[in-house]
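Apart from one protein chain that is not included, each protein chain of the complex appears where it belongs.
Our next item is subunit A:
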Amino acid sequence: MTFSIMQLAPGNPMQTMINPKISAEEMQRAQEKLGFNDPLYIQYFKWMKEVAQGNLGYTVKTGQPVGKLILERLPATLLLTGTAFLMAFSIGVPLGVYSATHRYRLPDYVLTVFSFIGISIPSFFFGLGMIFVFALKFGWLPTSGMITIGADHTGYALFLDYLKHVIMPATVLALPTIAVVMRFTRSSLLEVLNQDFIRTADAKGLSQQKVYLKHALRNALIPVITVFGLSIPFLFGGAYITEHIFNWPGMGSLGIQSIVAREYPVIMALNLFTSMLVMFGNLLADVMYAWTDPRIRY
């Protein structure tokens, strides 16, 4: 699927390497030799055969192995998406609880407005805005990159350096997920609070807090797990634009570079990776369902 969509995009790697000195015939010959003129399915099966053997191919331009290229970029992306993921749930869930328990009062309205902004605002706009305010206006945070180049930090200082760099892109990346998680938690909690067993918990004499956080939240989080599973590929996808804006040396910026350069092998490998993430996210969600809800057994 991705394979064929990619082929629909005009141009191929040869054209990006075009050189006025090379004649059209030579170009044709090279294309023929490299297999660009083969029918699509043959190209696909060739690729599949290699992938099955653990070979993700080589970049067209530099001949680097794609697998190695991605592995180099993976830690940076994991750092970014991991941070964003933690932020999304550690901020989204409490805000949702707060919003639900203060329903129809000012904090709830404020958070509702905030969540709509969070969902609607495009990440490139929000990202550039953040850079403008926090990096340029106040100079608190670096505009881009993952570490300060040339500074030889170690230990705690290194950690702090990472933190400073990751905070803005992670916020940008997490924002829509925070908003979604918050809304989900809110509506799910409100629904649970109307259930009979909440009245039972109240009738037992438990404190309000315990009723909310133990009896209600555990039940309310079951639907939120769906968002949890879905957000993993979403965050990796969102990383494309965010990494590009903040010049983050991860898979996302690699992806954008590869799309521009028509580096099919890299794009294919990244897509493969994303689809694996989707499956992984779903699997994780299923495992967590079973863990939180005793009624679900596989």
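As a working rule, a residue touches a chain if its C-beta (ideal position, glycine included) is under 8 Å from a C-beta of that chain, and two chains touch if they have at least 3 such contacts; residues count from 1.
Here is the rule we use: contacts and distances are computed from a predicted model.
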Choices "Oligopeptide transport ATP-binding protein OppD", "NADH-quinone oxidoreductase subunit H", "1,2-phenylacetyl-CoA epoxidase subunit PaaD" or "Glycerol-3-phosphate ABC transporter ATPase" - which one is the UniProt name of the chain not shown: "Oligopeptide transport ATP-binding protein OppD"
Hidden partner chain, touching residue among A:H165, A:H215 or A:R262: A:H215
Given A:L206, A:L230 or A:V278, the one touching the chain that is not displayed: A:L206
Contacts of subunit A with the absent chain, listed as residue ranges: 195-197, 199-208, 215, 218-219, 292-295
